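Here is the structure we will look at, set down as structure tokens.
A single protein chain has been removed from this complex, and every other one stays in its place.
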Amino acid sequence: MKPLRQSLPLIFGLALLGLCPSSLAQSPLFAPIYEVLTHPRCLNCHTATDFPRQGDERRRHDQLVVRGDDNHGAPTLQCSACHQDRNVADDEVPGAPHWALAPLSMAWEGLSPQELCVALKDLDKNGNRDLNDLLHHMSEDALVLWGWSPGQNRSRPPYEHEEFVRLLSLWVNAGGPC
Amino acid sequence: MISLQVNGDEHTVDVPDTKPLLWVLREDLKLTGSKYGCGQALCGACTVHLDGQPTRACVVPVSAAAGHRIDTIEAVDQQRIGALVQQAWQALNVPQCGYCQSGQIMAATALLTSNPSPSDRDIDEAMSGNICRCGTYPRIRKAIHKIASEQL
């Protein structure tokens, strides 16, 4: 990992940019984060729809699976009817603890990098997580981590998780520029 | 050794932790009403209730079922709505080959228990995980509506 201070001038400049109106260029520090968060492994359950998606083609989830009132599916066809706390059936059925859709406030579909960045930091939308909470969540949450061990030949987000955490730290430490 | 509570009875089985609940029910407990259809939670033939929630037993590692209440088709008549579902299924000649019907009945029983007057959309959302190759869907829908309108 690069010593943080080498990046400081850059980060400082970018942080300034982050304070600027969203019409300006996005923060390069957020760019890789955006790449990860909009990968199908993440986005398929961070949908803006009343249903999850599946596959790299991001098709509507089979079996008419819906979001449901609590983001865990229909009242009697819950995510947990099929998805366990781990991948099962030779990883054909993906699974991780507390498998569910992200709430609609965390819907990332269709957001530009700037928009997603702002939404990600919005305490009203992100489950009241400050930047360090976000870092912690994306470093350690089992469902987030599943994105990097999705089983089968499912594609993974563009950076290894360790690298993602490093990039995320850079962004967090820079104040979360957008 | 894993302890399971199935249809109100305690059972202890000596099986690998990863053996799916379905095969423990079928092979170790000789409860063959829950069917194997796909092994990947794609068809619903294996549906049982885990703490009252329809669950695909073919993908539940048996160790994950320990400590939960497991109910299967063999005892669904112990639930008032389960018995109503069975009776409506019989009256409307719902089953054809019948292989998927254990799962359908478990799913329908849970639906009607949670929602005594389901709309067509509610039925679609609750029942579309259960495949029937004989095409009994229209009768399943009709039977659910019949129970809801006449008995609940």
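Letters A and B name the chains as they come in the text, with residue numbers starting at 1 for each one.
Convention: a contact is a pair of C-beta atoms (placed from the backbone, for glycine too) under 8 Å apart; a residue touches a chain by one contact, two chains touch by 3 or more.
Operating definition for what follows: contacts and distances are computed from a predicted model.
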Q) Quick one: the chain not pictured, UniProt calls it what, "TusE/DsrC/DsvC family sulfur relay protein", "Bifunctional protein PyrR", "Aspartyl/glutamyl-tRNA(Asn/Gln) amidotransferase subunit B" or "Xanthine dehydrogenase family protein molybdopterin-binding subunit"? A) "Xanthine dehydrogenase family protein molybdopterin-binding subunit"
(Q) Residue by residue, what part of chain B touches the chain that was omitted? (A) 15-16, 19-20, 23, 26-28, 30-40, 42-43, 45, 72-74, 76-77, 85-86, 89-91, 93-102, 105, 123-125, 127-141
Q: Tell me where the left-out chain touches chain A, residue by residue.
A: 62-64, 90, 92
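By our rule, only the chains that are shown with their structure count from here on.
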Q. Which of the residues in chain B end up touching chain A in this complex?
A. 20, 39-42, 47, 53-56, 58-61, 64, 107, 110-111, 113-115, 122, 124-126, 128-129
Q | Of chain A, residues touching chain B in the complex | A | 62-66, 74-78, 80-82, 84-86, 88-89, 92-93
